[in-house]
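Before I ask anything, let me first share the structure, which is written out below as structure tokens.
A protein chain is absent from this complex, but the other protein chains hold their places.
On to chain A.
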Amino acid sequence: MRKKKGLLHELSKNRILFLMLLPTLLYFLINNYFPMIGIYYAFVQFDFHSSNLFQMDFVGLKNFEFLWKSGKLLELTLNTIGYNIAFIVLVNFLSISVAVLLSEIKGKWFKKITQSVLFLPYFVSFVILSVIVFNLFNYDQGVLNTVLERLGAEPVDLYSKPTAWIFLIIIFFLWKNFGYSMVIYLATITGISDEYYEAAKIDGANIFQRAWYITVPMLKNTFVILLLFALGGILKGQFDLFYQMVGNNGLLFSTTDILDTYVYRSLRVTFDMGMATAAGVYQSIFGFVLIMVVNTIIKKINKEYALF
């Protein structure tokens, strides 16, 4: 008689493996799946005195209505997506360029040390980043104003200039994160076979042509993988970066407020739970739909690149 190979059979055959995996599965069940029930918070009138979610008053879409009417939703969405697109484009451009240049440097020590230095900012905390920003741009003692004064120019108060922060946030994002993707690109370049370069040399291609026609196209796979990961998270902001650079400085919100910082402030600073939950649910669901759409399109174009 043929044995039925169902879940139970597998459970008893590999019970030790199951037991070893169980803590991890429970962790994700509690830590990630259980809070999904909490999406219901967005549909109730939040009550600080009650700890039972299902005893709170159901209000339907009222929280979303408030959020929509506040006019913040469009601004937050555009800021979040806008910054992410700028990050994706610039970080890839910069890290590919530097990786290609770095790979052609012959000095072994120079190469090692500079690669380490370029990767270093990734390792410091975002709190240190905020110290750096303060050190550079604070009105009274900042390096920028010290230099400006020495040159005889008027000092600038950047903390009241929202437009400047678009550039500052992008620059500091690059400063902190470009080393990370550069290391990945550099590893891909190291894996390219020398034969291509030798053949191109024999054909008379100079070093610029070799970089442009061999190295850069070889990075396509890595680029696509990194791009798709980034696109999947396009509604998730760099909360640490924005919060540590801007904090609760309302003067700068018009250009620097993203969905994550708004949700955090609603939860911890203004205690506007209705807004916080509604904005959070909007972010989760809209983000999920975006990932599904991107993934479906990719699957149609090239199955191998699909995220799942």
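One rule holds for everything that comes next: a residue touches a chain if its C-beta (ideal position, glycine included) is under 8 Å from a C-beta of that chain, and two chains touch if they have at least 3 such contacts; residues count from 1.
As a working rule, contacts and distances are computed from a predicted model.
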Inquiry  = Just to verify: the chain that's not displayed, which of "Peptidoglycan glycosyltransferase MrdB", "ATP synthase subunit b", "Carbohydrate ABC transporter permease" or "succinate dehydrogenase" does UniProt list as its protein name?
reply    = "Carbohydrate ABC transporter permease"
Message = If I consider the whole complex, including the chain that's not displayed, which of A:96, A:118 or A:158 touches that chain?
response = A:118
Remark   = Touch with the missing chain holds, among A:145, A:238 or A:255, for A:145
Request  = Go through chain A and note every residue touching the omitted chain.
outcome  = 5, 7, 10, 14, 16-18, 20-21, 23-25, 27-28, 30-39, 41, 51, 53, 97-98, 101-102, 104-106, 110, 113-114, 116-121, 123-128, 130-132, 134-136, 140-143, 145-146, 149, 175, 179-180, 183-184, 187-188, 206-208, 211, 222, 225-226, 232, 239-240, 244, 247, 260, 263-264, 267-268, 273, 276-277, 280-281, 283-284, 287-288, 291, 308
